[in-house]
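Note that one protein chain is taken out, while the other chains of the complex remain in position.
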Amino acid sequence: MKRLQLQRWSSTVLSPRARTSNKLHQHLYSASLRHQSTVAPLQTESPTQNVIEDASLDLEDPELKLRLDSVHKRKSQLKYPSPPVNAAAESAKLAALHARLYLPSRLPLETLARTLVDVSADPNADFNNESLATLGHDLLTYYTSEHLLATYPRLPLTVIFAAMYAYVGPKTLAAMSKEWGVDVASLPGGEVDPGFLQFKRVEPGTDLSKATKGKGPRPYAEAKNWRKTVTSKIFYDDEFGDPIKGSNEAGAGVPDELARATAVRALMGAIYLHSGRPAAKLFFQQHVLSRSLNISQLFNFSQPARDLTRLCARENFEKPVAKIISETGRLSRHPVFVVGIFSGQDKLGEGAGASLLEARERAALAALKGWYLYSPLNVRVPSSMEEEGAAPWKPAYVDLGEVIS
Amino acid sequence: MATSIIAPKRPFVALPFLLPSWTDALASGSRRYQSSYRRTKQRLRVKPDASFGPSSQTHDHIIHNPPSSAPSVYHTPNKFLPASDVRRAMRTEKPSTTDANALPGVYKTEAERKYHLNPSDIEEIRTLRLADPMIWSRHKLAKRFECSPLFIAMVCEASPEKKQIQKQVLEAVQSRWGPKRRMAREDRQLRREAWGRDE
């Protein structure tokens, strides 16, 4: 497979303000972009000069000129809702963040600054991180889901949703951005240091569930008593099994958690665009997959014994039978029973409890977890085939599906 | 030596250490003294397991000393491994020392399953239950058709009026509960939910 030259086509996603490296593009665009009111003129011609010439002031005194320059610079900064592109190179915070995350050198500071501008701060799609976040979210959820499905092929769908939420949910991403040391600006604006995350906060007392307009893709979403099956969640809901909400109203604020999560997603998208797939995958492995999660603690069974019976019937195993392995203090105040669940002569699981019923439930639960947490040897994810010189693909283990009762 | 000479001159009750050990335990519970320390220690001194000792084998080998802990859920039982998994062949588990059939069951008697009811019987159960739910309760139907009440519940459902009456009965009973009983029931329910989360 021929590799794409990312540097070239990634520039179409970035704003003209962010294009600093490509001299040719600057030259081409400089004439046409003048007419756009929302896009700042390029660095070749500074806006302050125009204003000064128009005013036809006396420019003999260099000190006066310097002061005027700074005043005009500040005025031009205040004109925009987010910091201008040339401020990114001067920000020490941004450079420190770039180095702290070991970001690839091909990712310019200007794009890093753009990932920190939320839609609520700058509604202009050329300068906020919405497009990058969409790409980054897709990448994050794709890499996580393929990792989960390849490593634990038998996980039930509800647990996959929970694990996805644990790895790349908004709460985790917000915690990640805090652990990276990303600070939040109190109010967004053109004069703010671009190293701060900029977004408009939600007004206190806003009902977040009602703040959205439009509706999600699920039909009859208003019907309260309708059953929502787990299967329908795959089609209509998002990656975490939550209903998709409509887009936010223009000018509405966003919660801190969501703004932070969007910034992390945008960074992932930016790395992919500037440095390509290997760098993005490495970033994902280092920052998302390296976090610790005990998948066995994500299960919540209501009737494990019944589910286990169904499972054994489906897989043509002998009927599971609960047997007491050992016990102590049956007639005391604190008895302990250790019960094992056997299918034929094979022990499927065991559990200890203060009553026979509790021990049996726990044993059935251990047996079910033993089934669901099966992990094949030498796990490979589909995206590993995109690497150069990858070994031929062997089909991954695919399970029948969860036990439905 | 001195005590043995003096002992006969005194009554036995005054010298408790000369009494047999069971009387001592009855009198003051089992206590450890400086004099009994050595005996207690000797009884506690158990030979360590053979697997801990130095091995007599000369060639390299693996010491298998399985942990005395509950098995991990990440260890898939052999039966649950798919046929294609190589671990199935590699795990040559020694036949377990305990026979599963010899172990006592959790229930005293396993209910025998008869599978003797026809569709016509099931139809009859339904009509009876709908006709007079106050007489034909689940237990009475189960007794008549020689099946379990659970089976009756699987086959048919009570009429809405009966459900409403039953709900009122339950509420009347629960209204007589005091705070202690109510809290105990709630705690029991919470504990039960905690089993499902394996807490």
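Annotations for the structure displayed:
Read from first to last, the chains carry the letters A and B; within each, the first residue is number 1.
One rule holds for everything that comes next: a residue touches a chain if its C-beta (ideal position, glycine included) is under 8 Å from a C-beta of that chain, and two chains touch if they have at least 3 such contacts.
Everything that follows uses one rule, which is that contacts and distances are computed from a predicted model.
The protein name that UniProt records for the chain not on display, among "E2 ubiquitin-conjugating enzyme", "Large ribosomal subunit protein mL43", "SWD1-like protein" or "DNA polymerase delta subunit 4", is "Large ribosomal subunit protein mL43". Checked against the hidden chain, the listed residues B:87, B:167 or B:197 yield one contact partner: B:197. Checked against the full complex, the candidates A:107, A:132, A:150 or A:163 give a single residue touching the omitted chain, namely A:163. The hidden chain makes contact, of the residues A:206, A:247, A:302 or A:355, with A:302. In the full complex, subunit A touches the omitted chain through residues 92-93, 95-96, 98-102, 156, 158-163, 165-167, 169, 171-172, 175-176, 178-181, 241, 285-287, 289-293, 297-303, 307, 325-326, 328, 336, 338, 352, 368, 372, 402-405. For subunit B, the list of residues touching the undisplayed chain reads 49, 66-72, 197.
In this section, only the chains that are shown with their structure count from here on.
Here subunit A touches subunit B in the complex through residues 296-297, 299-302, 304, 317, 321-325, 339-340, 342-353, 356, 358-362, 365-367, 369-371, 373-377, 397, going by the rule given at the top.
Listing the residues of subunit B that touch subunit A in their complex gives 70-71, 73-82, 84-87, 96, 98-101, 103-107, 195-198.
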